[in-house]
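The complex appears here minus one protein chain, its other protein chains still in place.
Naming follows writing order (A and B), and every chain is counted from residue 1.
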Amino acid sequence: MKEAIENLLQHFGEAVTAWSQVSPDEVRFTICPDKWQEVAQYLRDDPQWQMDYPADLTVWDTGQEFGVYLRLWSSVYNHNVLVLTTLSRERPVIASLAQLYPGVNWHEREMYDMYGVIFDGHPNLKRILLPDDWEGFPFRKDYVAEPSGDPLRGPQPVN
Amino acid sequence: MGVKERLEKGLIKVPGGTILIAKISDLMAWARKSSLWSLTFGLSCCAIEMMATAASRYDLDRFGMFFRATPRQADVMIVAGWVSVKMAPFIKRLYEQMPEPKYVIAMGGCASAGGPYRDSITIVKGVDQFVPVDVYVYGCPPRPENLILGILKLQERIREEHLAEKNGLPKPVREPIIIPETGATG
Partner (left out) sequence: MEILSQGMVINVGPQHPSTHGVLRLILALDGEQILACEPVIGYLHRGLEKMMERRPYRHNIPFTDRLDYLAALSNNLGICQCIERLGAVEVPERAKYIRVLLMELQRIASHLVFLGTFGTDLGATTMFLYAFREREMVLDLLEECTGARLTYNWVRVGGVPDDLPEGFGQKVLDFIKLFRQRIDEYNQLLTRNRIFRSRTRGIGVLPKETALAYGCSGPVIRGSGVPYDIRKVALYEVYDRVEFEVPVFEQGDVWARYLVRMEEMRQSCRIIEQVIRDMPDGPVLTKLPKIFKPPAGIAYSRVESPRGELSFMMVSDGSPNPVRVHIRAPSFVNLSVLPRLLEGAKVADLVAILGSLDIVLGEIDR
């Protein structure tokens, strides 16, 4: 594991802004958003990592910016990697991993649905959980909605 | 006095056998209440309790009720689970597809009033916002005994219903029956 981490840090240099080994089989990397796809591809294809199982992908809103979280597992080595990055509120765009890992396809759609994060290169980026004509992105911290008066339509966003 | 007792009063023994004299509305009420077919409309957790009520231990078939998948053959719709904004038009359409006379049982806190999701933006606060409800069965989820009590009380009400009520003559306003979580209404 130590050697694999060193190789990755050497390969990506400054794109990795922080990293920590939380336990013998879990590493967390914080990277720049423009290297998102390259890091994921490296982790999948490199023979020392072989992260072939996409466990989870999600987004959260701190109030100032969006954080993106990707968790991978390797069925060969049984180690876990968390890849974290941040996106700005004005331009929440990041590369899509749907071609690399088909399993994150629906996760990315859900994050678009809830936060409005655009996944560049996603084959089918449309709403998945909310009704298709819903306006606004409810999970954002600045989403305010008030009842619309019609029980068959949910609350409508105010701003 | 139950409809069975009323019917028994109309039994007259004559040489050669027995004649039964009864009102047609009594017979029809008895037939209708004993054979309520319900629409399989389980949405979420309450649906599992509804399945358990229909299964081996708390058998619903002994009350004449079993589940039909199509609304065209159903008498009663048991809305079991929370109703979201995306699902509401479908529920309304299913209700409209059911032929008269039809009844609705709102099972659980979510179908009655929104349940624990009152501050959710996608949940309709109770199915009675767009569909008339006859029985509210509270609980989260209600025990099978509560649901059976709700069905029995609905059967009592149907038993007393007159044919005239269902034939386009002015209907009396029906107060919904409420089954609280901890026991009979008395």
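Keep in mind that, in the parts below, contacts are C-beta pairs under 8 Å (C-beta built on N, C-alpha and C of every residue); 3 or more make two chains touch, one makes a residue touch a chain.
If you're wondering where the values come from, they're calculated on a predicted model, not measured in any experiment.
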Seminar exercise, completed: Per the whole complex, from B:W30, B:W82 or B:Y103 the residue touching the absent chain is B:W82
Exercise. Residues of chain B in contact with the chain that isn't shown?
Worked result: 39-45, 47-49, 51-52, 55-57, 69, 81-82, 84, 86-87, 90, 94, 116-117, 119-123, 140-141, 143
Problem set entry | Footprint left on chain A by the chain that the document does not show | 28, 52-56, 58, 60-62, 67, 69, 71, 75, 78, 82, 84, 101-106, 114, 127-131, 138-139
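Here is the rule we use: only the chains that are shown with their structure count from here on.
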Exercise. Once bound in the complex, which stretches of chain A touch chain B?
Worked result: 130-131, 138, 145, 151-155
For this session: Please name which positions on chain B make contact with chain A in the complex.
Result: 85-86, 88-89, 92, 121-122, 124-125, 129-130
